[in-house]
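Notes follow once the structure below has been shown.
Missing here is one protein chain; the remaining ones are kept as they sit in the complex.
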C-alpha cells in the first residue's frame, strides 16, 4: 500500500472486514479503526519524507473475538509506545494544535507493541471484544498512565 | 470466526478489504475470493463434524500488488494441494455432483501451500496482481496439470 | 446476499439471479430449482445479469438443474459477467449448458 492519505480508505475497509470476521461490536470496531488509522496516518505524515512514495505493509490476524494488526514500514525509526504522552490539558485560551494521534491510538488499543528490526518499524495493535458495549475511558488507560 | 457458512459473508468482506489495500484489479480480486472461499467452505463442510462449532483463524498479509491469506483450522487433516484433481470431464449425461471446489481454488490461486502442524491445518493462498486484466485460463494451470 | 426471482412465460422459466451465490446461498437456489423442476418447463433460463459472484456451491446448482430437467430441456445461462462466466467455464460445464455472453464496447 502506498504511504499516502488516499490509502486510508482502503485501510478502513480492511479493518472493517477483519472486524466482521472477528465478530466485534460497534465500539470495538471503532477503537480498532482509530488506533490503526492514527498509527498509519503518522507513518504517512511523519515516517516518510513528504511526497516520497513509501510503502506500508499490513498484516492482520483474526479469530473469534480479537483482531491483531501488524503495520510494517520502512520509514524513520519511531516507537509509538514510548514516552509519556498524556493528553495535553486543554486550556481554551491555549489549545494544542496536535499531538492527539498517539494518545488516541494508545487509549484505543488493548495492546500496542513496537519493535525496530533492521530498517523496519513493526507496530502491533490488538483489540479484543469487550464485555460491555461501551468500554469506559478509564479501563482503556494505557499502562503508562497508571 | 465460527466454522459456519454464515461466516462466508464476513470472509468476503475481509478479502475485499485486503484487495483494496493491495490495489488488485477486479479479476484478481475475484480469483482471490474464489480460492479463499472454496478452501474455507471445505473446512466448514468437510473439516469439522456437522453442527460442531469449530473455529477458523484467518491471517492476511498485504502489500502493494499482492495478498496472502493463511487459513488455520483444527479440523481433519487434509492437504488441498495434494493429489491429481483435474476437472472431471463433463459428460452431459453423467455430470459430476461435486468436486469443483478444490479445482477452482487451485486454478485461481497463484500459490497454494499446505502444512500440518500438530493438530492444525495451515493453508496459504497467494494472489499477485496480474499483468493483464483477465488472466488466461492456461496461465493459471496448477503445477500438477503441466 | 443472494436473490432469485422467477418469471414464467409460456414454456420458459427464467430465474433472475442477483448477489452472491456461495455455500451460504446455494441451498435456497437449490430449493428454487427443485420447485422449477416440478413444472417441467421446456426451457430454463438463468439470467445472471445481477450475479456478482459464484463459487463451486453455485456451480453444483447448475449441475443439479441440468440433471433434474429432462434431456429435451434447454438450460441457458445468460448475462453472466466475465468472472462468473469464466468460473463456470473453468468447471467445464459449458459442455452441458449453453452460456450466452454479451459484450459491449
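A, B and C label the chains in the order they appear, each numbered from 1.
Note that contacts are C-beta pairs under 8 Å (C-beta built on N, C-alpha and C of every residue); 3 or more make two chains touch, one makes a residue touch a chain.
The model shown is predicted, which means the values in this text are computed figures rather than measured ones.
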Displayed chains in contact with the omitted chain are A
From the list A:70, A:104 or A:126, pick the residue that touches the absent chain. A:104
Among A:12, A:113 or A:126, exactly one should touch the missing chain; which is it? A:12
For chain A, enumerate the residues touching the unshown chain of the complex. 5-6, 8-9, 12, 26-27, 30, 33-34, 37-38, 41, 44-45, 87-93, 95-98, 100-101, 103-104, 107, 134, 137
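Methods note: only the chains that are shown with their structure count from here on.
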Farthest chain relative to chain C (centres taken as mean CA coordinates): A
Suppose every chain is reduced to the average of its Cα atoms; which one is closest to the average of all protein Cα atoms? B
Determine the centre-to-centre distance between chain A and chain B, using the mean Cα coordinates as centres, and give it in whole Å. 30
List, in ascending order, every residue of chain A touching at least 2 other chains. none
Any chance you could list the residues of chain C touching two or more other chains? none
